[in-house]
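For this depiction, one protein chain was excluded, whereas all remaining protein chains were kept in their positions.
The chains carry the letters A and B, assigned in the order they are written, with residues numbered from 1 in each.
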Amino acid sequence: MYELINKVKELNPLVLHYTNNVTITDCANMTLAIGASPLMSFSYEEVEDMVSVASAVVINIGTMNSSYLDLFVKAGKAANKYNKPVVLDPVGVFASKARGELTNKLLNEVNFTVVRGNISEIKFIGGLDVAGKGVDSFDDGSDASEIVKAVAKKLNCTVVASGITDLVSDGEKVYKIFNGTAKLKKITGTGCMSSSLIASFLPCTDKPIEAAFMGTLSMSLSGELADITKPAVGTFKTYLFDNIDTLDVETFEKYAKVEL
Amino acid sequence: MYELINKVKELNPLVLHYTNNVTITDCANMTLAIGASPLMSFSYEEVEDMVSVASAVVINIGTMNSSYLDLFVKAGKAANKYNKPVVLDPVGVFASKARGELTNKLLNEVNFTVVRGNISEIKFIGGLDVAGKGVDSFDDGSDASEIVKAVAKKLNCTVVASGITDLVSDGEKVYKIFNGTAKLKKITGTGCMSSSLIASFLPCTDKPIEAAFMGTLSMSLSGELADITKPAVGTFKTYLFDNIDTLDVETFEKYAKVEL
Partner (left out) sequence: MYELINKVKELNPLVLHYTNNVTITDCANMTLAIGASPLMSFSYEEVEDMVSVASAVVINIGTMNSSYLDLFVKAGKAANKYNKPVVLDPVGVFASKARGELTNKLLNEVNFTVVRGNISEIKFIGGLDVAGKGVDSFDDGSDASEIVKAVAKKLNCTVVASGITDLVSDGEKVYKIFNGTAKLKKITGTGCMSSSLIASFLPCTDKPIEAAFMGTLSMSLSGELADITKPAVGTFKTYLFDNIDTLDVETFEKYAKVEL
């Protein structure tokens, strides 16, 4: 599966983002670093034009914005219409009624290929009691494989729960990723960037679970490698992008700690 | 007072931002670096939900946006309603009639805990003649302690004027901070980030002037330390975040140049 890292650089897929204002620059740079092309829009007028030429679409509700609520739904529906793989990142879905309602609407009106969140967000979507703070997750480290699998089955798509152990499931299989570092939570947007990476891999395979796995692993592994010398957060962020940029099959083979 | 740096990491307060689009990412990362959790929103729908769970609120008018004028007022009022400390950053208040009017409205309808600006902004709010360029300050280095104290008395809150010497006053006392480097003005958003830091400290003490002092000192001191090797601006910005991340009581005790 690791050769997908070559495929993404070869295909250079166009990843269209309807996303938040906090991590939009980092998501663009992350998409470029892995070998894909980012495109961001907040325009109702060009949804059809943009989705029809995109290779994949990301919808990320991170900074809820009253002006974009309908835009995100429109973009998701267009992705379905044009048969484009589409990723939902329900940032902070548990944090407000409005986020819950928007996420609900999106899940009801759009067939997502992948839903990616932290473990609190995924549990919330699955209808469980969750503990979260703002848009951040509470992760006690306990095994949530069965929960993620159940949510994937319920949503009928691939689900990724980022956490101390990352879990990726299509409702049948569960892939586990043990790479990572707590420092990934010390910079903003590593979750959003993972969604961009997953979307970058989606056009490279007909198995969404593989793209979800590769995107998630790319972030956790690069974070781990960026943290080897224990840099402070400014330097860590720079190294994170460096490590995404230089990822190759050999790096995955040497350092990946996964359970398939 | 320096032990507040431990308190912020222990409490991990949730700092809700209604802010501008230029420095929003850096403010989020700065909030994380000091040990708090950032949350940003541009949604009218979730103001009550978000403010009610936040530990502190920042309102920053940096990139005036026609769609958010009422949102910022609504958020400020909600902060008062839920008894949350709230910081105003009146970026470029002197630069346009619209910024003046919005700031006026905010100051009239919301009780702010801290108002932070550069010396030109604070003087303008105090009703004095000011010289500024765009959203940047003209600072001739002369002692503005009495002015800042008078503005604090007038606004009935803590006021911070960032500059060559930073001044922090509650209308009675004036704290002075002599740390810093001119390079902090060579990257965008160090003022906005100071407001995020102040908001991060506010839930850690019942004395707003202490939080204002600690947030302002954290920025000026970290900037000074980041500039020791005289790096160019790209590297300087990375080091600034590194130094915020590694701040501890010892660093404050060793390097702070302040007058209480």
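Just so it is clear, contacts are C-beta pairs under 8 Å (C-beta built on N, C-alpha and C of every residue); 3 or more make two chains touch, one makes a residue touch a chain.
Quick caveat, the model's predicted, so the values are computed rather than measured.
Q: For the chain left off this view, which of A:Met1, A:Ala95 or A:Leu240 is in contact with it?
A: Of the candidates A:Met1, A:Ala95 or A:Leu240, A:Leu240 is in touch with the missing chain.
Q: Contacts of subunit B with the missing chain: which residues?
A: For subunit B, the residues touching the absent chain are 20-23, 25-26, 62-67, 92, 95-99, 133-136, 185-189, 231-235, 237-238.
Q: Which subunit A residues would touch the chain omitted from the figure, given the whole complex?
A: 12, 14, 16, 21, 24-25, 28-29, 32-33, 37-46, 49-50, 53-54, 67, 71, 237-246
Here, only the chains that are shown with their structure count from here on.
Q: What is the size of the turn, to the nearest 5°, that moves the C-alpha atoms of subunit A onto the matching ones in subunit B?
A: Best-fit rotation on C-alpha atoms: 120 degrees.
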